[in-house]
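Only one structure is covered here, and it is reproduced in the block below.
The complex is shown incomplete by one protein chain, all other protein chains being positioned as in the whole.
Our next item is chain A:
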Amino acid sequence: MNDLLRIRSLSKRYDGFDLKDIDLTVPAGSVVGLVGSNGAGKTTTIKSVLGLVFPDAGSIELFGQNVGEHASAKAVKQAKQRVGVVFDTCSFPEEMTVEAVGRLMSYSYEAWSAADFEQRLAQFELPKNRAVKDLSRGMSMKLSLACALSHDPDLLILDEATAGLDPLARDATLDCLRDYMRDERHGILMSSHITSDLEKIADYVVCIDEGRIVFSVEKDAITDLAGIAHCRAAEFERIAASGFFAPGELRSLRHPYGIDVLAPDRFAFSESFKGVALDKADIDTYLALMLKGEIR
């Protein structure tokens, strides 16, 4: 399987913030969700890939081509021809009309398809003569998505692209992304706070916190395999003393009415602790336990 994006040991230092040793891969045919709290380093990682900031160390490859340190401007430009980008805001000049935005994109991307763009405008019901400033949040994000897709990119980079959209608009966006992913050469790197979106579409989930990768797993390892055990204090002590978890592997969060324990394999856990209430994990709970959980 070839990698569309490969980041190795990426580091970037700012005053009061340190992105350190980020490793991240987007294989062809997969959607990688990037999660983490605000200021964790997700956007800095994306900006590094797009050449908006300069990493202090590490390597970045797009389609096998170095686009990081010492990369030629021409090579970076060629690689970006194969990338579609959507930021959390519609970034086009506000006075431009939808039609003018399409014209501008046609001068930027060699593979731009005016017919494809027109079709997406019709699909998204975007009026061509409306100015960007007059579009609603949902419409402006649809325009951004139409622009990101109309040159048939191999890699989509979405930075909080579904933030602020209502559930229907988010579903429409996800449908569009699913349609895009029918081609196995395509891939998506998608940073989002809306983990339910990632549960619907991601293949891998990478969590960054305070500039470090906390976990990088297949989504199914969270949503299909992992579980959250809800214990009383006595049950928790029994689990901790059982040796089921290796030292440093038991993660728990205390609540007023009990203790949640992260079970990486809920089937094995339920075999060992039959009386303990156990739910399937979701990304949100998994994230909370991984980031805020007490380790024992």
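By definition in this document, contacts are C-beta pairs under 8 Å (C-beta built on N, C-alpha and C of every residue); 3 or more make two chains touch, one makes a residue touch a chain; residues count from 1.
One rule holds in what follows: contacts and distances are computed from a predicted model.
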UniProt protein name of the chain not shown, from "Inosose dehydratase", "RNA polymerase sigma factor", "Carbon-phosphorus lyase" or "ABC-2 transporter permease": "ABC-2 transporter permease"
Selected from A:V85, A:I239 or A:V276 as touching the chain missing from the view: A:V85
Sole contact to the chain not displayed, among A:L52, A:A114, A:A268 or A:I295: A:L52
Touching residues on chain A - with respect to the absent chain: 47, 50-54, 73-74, 76-78, 80-81, 83, 85, 87, 89-96, 100, 103-105, 107-110, 157
